[in-house]
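Pasting in a structure now, in structure tokens, and then I'll have a few things to ask.
Missing here is one protein chain; the remaining ones are kept as they sit in the complex.
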Amino acid sequence: MITFKLNGTEVEVEEGTTILEAAKEHGVEIPTLCYHPAFEPYQVCRVCLVEVIKDGQSKLVPSCGYKVEEGTEVLTHSELVLKRRRTIVELILAEAPNSERVLAIAKDLGIEKSRFESKREKECILCGLCVNACNDIIKVGAIGFAKRGTQREITTPYGEFSDVCSTCGACASLCPTGVIKVEEISDSEIKPILSEFDANLSQRPCIYVPFPQAVPNRPVIDRENCMYFKTGECRICEIVCQPEAIKYDQDEEITEEEVGAVIVATGYDLYPIERMKEYGGGEYTDVIDGLQFERLLSASGPTQGEVRRPSDGRIPKRVAFFACVGSRDPEHHCSYCSKICCMYMVKHALLYKERVPDGEPVIFSIDVRTSGKGYEEFYTRAKEEAGIIYIRGKPSRIIKEGDGYEVWAINTVTGKQIRVRCDMVVLSTAIIPTVGAPELAREMRIPVDEHGFLSEVHPKLRPVESLVRGFFLAGCSQAPKDIPDTVAQASAAASKVLEMFARGEILAEPHIVWVDEDKCATCKVCIDACPYEARELDEEKKAVVVSDALCQGCGCCVAACPTGATRQKNLDDEQLSRMVEAIFEQEKEHSGSD
Amino acid sequence: MKRIGVFVCHCGHNIGATVNVTEILKELSRYPGVVHCKDYKYMCSEPGQKLIKDSIAGEELEGVVVACCTPSLHEETFRRIADSAGINRYLLEIANIREQCSWVHTDPEKATSKAATLIKTIVEKTKLNDSLEPMRIPVKTKALVIGGGVAGLQASLDIANSGYEVVLVEQNPSIGGHMAQLSETFPTLDCSQCILTPRMVEVGQHDNIDLRTYSEVEEISGYAGNFKVKIRGKPRSVDLEKCTGCGDCWNLCPVMNKPEIRVMQSVSDSMDPDMRSNLDAVIDRNGCAREDIIGILQGVTDEYNWLPRDAICYVAERLEIPVSYVYRIASFFTQFSLEPRGKHIIKVCLGTACFVRGAPRILSQIQSDLGIAPGETTEDGLFTLETVNCLGACALGPLMVVDEDYHGRLKFTRVMSALDSYK
Amino acid sequence: MNKKKNIADQINPEIRDALLEMGADGIYRCYQCGKCAGTCPWFPVGTYDFPIFRLPLEAALGMIASSEDKDELAAEIDKIYRCVGCEACVDQCPHGINIPSIFRAGRRLLVDFGSYPEILKSTVRKIHDVGNPVGEPREKRSDWARDLNVPVFEPGMEFLYFSCCISSYDPRVKSVARAVAGILQKAGISFGILQSEESCCGEAIRRIGSETVYEEVAKANTSAFERNSVAKVLVNSPHCYTSFKNDYPELGVKFDVLHISEHLSDLIESGAIKPDKEFAKKVVYHDPCALGRQNDIYEAPRNVLRSIPGLELLEVENFNHGLSVCCGAGSGGLWMEWDKDERIAGVRVTQLIDTGADVIAVACPYCLQMLEETAKSMGHDIPVMDIAEILAESCL
Partner (left out) sequence: MAKLANIGDFEKLMETVKAGRESSARSVTVCCGTGCVASGAHDVIAKFQEELKTRKIDAEISSKATGCHGFCERGPLVVVFPDRIFYQRVSAEDVPEIVDETLVKDKVIERLLYSDPVSDEKITHEPDVQFYKRQQRIIFGSNGMIDPTDMDDYIGLDGYAALAKVLSDHSSDDVLDVIERSGLRGRGGAGFPTSRKWRITGAQEATPKYVICNADEGDPGAFQDRSLCEGNPHSILEGMAIGAYAIGASEAYIYVRAEYPLACKHLEIAINQAEDRGLLGDNILGTNFSLKIHIKKGAGAFVCGEESALIASIEGKPGEPIPRPPYPAEKGLWGRPTNINNVKTWASVPYIINRGADWFAGIGTEKSKGTMIFSLVGKVNNTGLVEVPMGMTLKELVEEIGGGIPGGKKLKAVQTGGPSGGCIPSELMTIPIDYEELAKVGSMMGSGGCVVMDEDTCMVDVARYFLSFTVAESCGKCTPCREGNGRLLDILVRICGGDGKEGDIELLKELAGAITDGSLCALGKTAPNPVLTTIEYFRDEYEAHIKDKCCPAKVCKSLITYSIVADNCTGCLACLKACPAGAVSGEKKQVHVIDQAKCTKCGACYEVCKFEAVSVE
């Protein structure tokens, strides 16, 4: 360990720590521009200069790369340091007058504007982060420095489009002045990694936490896009992770659990907007679905709660909301009503008006179903407050007109055509089961209806139990429903499970099969016949054994057993033959009579 | 022979309208084994049930057949009556003469005959029924909840708070489902995340809940009460114990677009062959590693007087380094030029000695006459003008060197004549 | 005496049952969402109010052409004959209700009462008399092929080429039939024509509402086909195509029918036809409703156009394939006299021209006539050509 004086106080740090790291550990903030914790300190911007006094001699050194030396005194904000730092930051500010980071550092030092007029065509401060990332970390080498002195610049060879750039965007996200643009480096299509949580309205890195309040609040690596899994390079997250928690070689693990009951609450997804061809779904960027508009409204969303158009970020003056998009449409999409769209459209209109006071929400709908508690009152209040224009009629087309859109519809109350120009359209697409859930259910042999929603035993009497015993349903996996119903149904399902656990046992119908060991010829035909895998061959007894719990009394084995060794309680062969005889006698009596 | 009691239900007019119940009673009372026959308008109602219960006791019946609607509706109700009446509940059977007879037939006569047959078969079955006890299967008191949305959270909490263990499997990296994405919820306009996050945290910290995020249910086997579940935990590539959630990694990961790895197009076959053989010779002479780059480029400059683009690309290809790196070296050193240079190179010395002896005046003279600035080449490709910082012959300042010949102690009047000899 | 006018709606089950019986579909399923009316070609025209979303309910109430007032009845009759049968509304209706079938049922009632537009009456009479809507004598039906030595159809020939009345008689549209014949001969296809034995396929007049005359010509045609044991029929008009494919089977007759674009596309693919001459023009293809939306044939005509060297195929933005706008000539529209600036074809011509194309390509004689005439009346001199004509220019 090394001891040294930091701004007058004695401090101890491990050997090899740089002054910047040591200062950060002790709460002293030193400005940096070309520093990145994962890179070799490039030490060129010189913004992080500090004064080091070593056996009486003082000199200025870059704190990002200079390692702490025993017995020296470090002054991070001495009068000389501030004087020099101010001049250097002014020089950088002249290079990049509009960069937020540089302006922030300048403001801390009390600099409003640089005395030097900016001559640079591109606001690049040549900190080298992009070049070092592209060459030493991502190891593609699409861009590099060129020339030297005041002519020094960052460019692709000959300033032409690079043929090796992988458009990963590392250079653009590292640039402190935001001057480097991927589309200027490569002419191939740039596909941003879209945040699933933000419904594809914002970009996210490869290692990410879906949203700030995520539980567990731990990141995950998107192996499909992460450079390490593509080329074995980068590893930035591993380098910067102090607790060394990054495990690239971690593979999936299969674990087994024994449970008594299963509650299926796989939730819902929205009907894909791309299928609404007549509304330009998936083609027009400002035609979005309900969840995307929720993200626009949400404070933690891509626009921090401001309603802005995904295409150009302008605040839309008039927003059209379409009801029943894909719902109540047996011919092409979903036949059922998705129940919650009417209500969340009213909410959308109200919140939109709140955010954009001079905005004009227009709702195209055919009915407004406000079936929940307090819903009708909310609907009435919202219409008044938000000044919603309700047009009764399902629109037929959305046509792009200039930078806005024109909605073709019929006002079925007046019977007249109406063409509404608006800046953005929110389609309330249908609720469908979460992608993959129906397949999962079928694998678990839980019955599913034709839409993929899970089938309940009885819609009225046993709505939370699946037809297969032990499986319970909750939420939109069973049918579209709003949050109050979902929570209620979840509690119901839970209580059903608790009922089972409380009893600790299940009463099963006794009419299962048994095996007459002497007759059993161990031919094992019955074992394959049993759909519930309830039968095994017991070697010692030289006979097949039935697991009482697994047997569901379906009788397949009885039919398959050649020797009649397998018999079912209360449905013995003898009983069956008696019943058949009874039928014949009845027939003889009646036929004889007419 | 068991003493069997038959009870026929009218079910309002559901059965009575198409099946002649009195006819049935008459017929059944004569049937061997049937010692007691009664009917009632709603057998499943309280009085109907009481009738059965009393008859069992009164007539000491050993088997009961109730002709009414589908067993899935009231089998349980009548079997409970059998229990309370003291006989084994499995000695009571249901004959379904509604869904399987009266509802599906219109001809009363045939319906009545079919109903009688149905009842008779069940009577025969009941005669040979043994008395059985329901099987008691022990239940594992642990629940699996699939899906970490608001529904999954609520169900898990209810079960866990009752003291039982729960395994919550969520396919996304975090629980919260779509509700976490909402801004505010109708009709109360609560902030959706504000009311959901406490639940999520509670689940996250609940010691009865084994939270499995970024996992999927692979397979479920077994039966109610004893399921075996295979859960596939997708690799997060992050060790959850060690990770403190400090955020350094996701704030510093720079890759924001889907990377598409592309390989440098080879230039070796599209370039002209003898340049390639020259370059091979230079590379063999200087070595084929990254540190020999400067020697190689000097070799190329000796050969072509400048660095053609194909040469730079080929060298990069042979040394397996990015073209941008070779371009950087080529543009850094003054000896290398990326533009074709003239036949003759004019170097005007601007060293201190020559400078004080009037070199700038010589330079401006040449510039105005040839019409090119330092670093440029004349249109006809004859001359390239360059400035150098000392040629080591300060005594002859101001000095100019053309290719290899030195022209010292220049007077601006004689400058242009010196150049004529090269035209 | 001025009878006080009764403004209340009435329910008259008789008309409703008659309509149902005459094929009106889905009058109970409709929840008046209005989506159909927005896609109707009359919508972009913008000057004619055509609330077709009310039709199912009116049919359910039995209020089709039921008012006593003379003017109102005339307006209603005019409204009923506005539908051009393009079925754009059917494609969009959430319940797949066939609005045109309701119009057709109403028209059959009107035809039975004889109170339907005069111009259509004369067309029906002509078809009844000479088997073609133009009124030309039957013998002249194959005049278009006189100098092409196109053989008369004999049993054993692979195809019967059934050239629609318009492309048989109309001087301008004849060149389509000639182009088709020329191409087939070049490709060495065994085919023939029936000359005067043919009569109009009856698609239009059935949709106008005269079921009787339709059955007349239909039976005449089928008997002619049976007489000559015709197995495969080649047509160049989508209306003949939909008539032979979807309507004639109701008469219990079975034969294969192939639209010319499908056959040409196969011939090009197999190499039988080699379009070698350059046709260096920007061409926009207009999807005929009877071919595209109603019978799902979109790619075949486009393949034919794409195979022609130098031809640049354009699409009308937002209004192509299934979302294309009708030319307005279907279900009798060809003959109705709607005034000039209130035409569906006007909207479509503007859309086609806005793509910047040099040539409009069509695959239906009705579209050819309607678009060409409207374009001229609007002052555009853009040529309108059938895909067969274009292909002929490139491979003959």
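A few notes on this one:
As written, the chain order gives the labels A, B and C, with residue 1 at the start of each chain.
The criterion applied here is as follows: contacts are C-beta pairs under 8 Å (C-beta built on N, C-alpha and C of every residue); 3 or more make two chains touch, one makes a residue touch a chain.
If you're wondering where the values come from, they're calculated on a predicted model, not measured in any experiment.
Touch, as defined at the top, links the missing chain to these shown chains in the whole complex: A, B.
Checked against the full complex, the candidates B:Y304, B:F355 or B:Y422 give a single residue touching the omitted chain, namely B:F355. Check A:G149, A:P357 or A:G402 against the missing chain and you find that the one touching it is A:G149.
Touch with the chain omitted from the figure is made, among B:D292, B:D310 or B:E376, by B:D292. Residue-level contact of chain A with the missing chain is found at 41, 43-47, 49, 59-60, 62, 65-67, 80, 83-84, 87-88, 91-92, 94-95, 115-116, 125-126, 128, 145, 147-152.
Touching residues on chain B toward the chain that is not drawn are 289-295, 297-298, 328-329, 332-336, 350-353, 355-357, 361, 364-365, 368-369, 388-397, 399, 406, 408, 412-413.
Note that only the chains that are shown with their structure count from here on.
The geometric centre of chain A is 8 Å away from that of chain B, both derived from CA atoms.
Chain centres here are Cα averages; for chain A and chain C they lie 50 Å apart. Residues 31-39, 43, 46, 49, 51, 53-54, 92-96, 318, 322-323 of chain C are the ones that touch chain A when the two sit in their complex. Of all residues in chain A, those touching chain C in their complex are 277-278, 280, 324, 328-332, 366, 392-397, 399-400, 408-412, 415-417.
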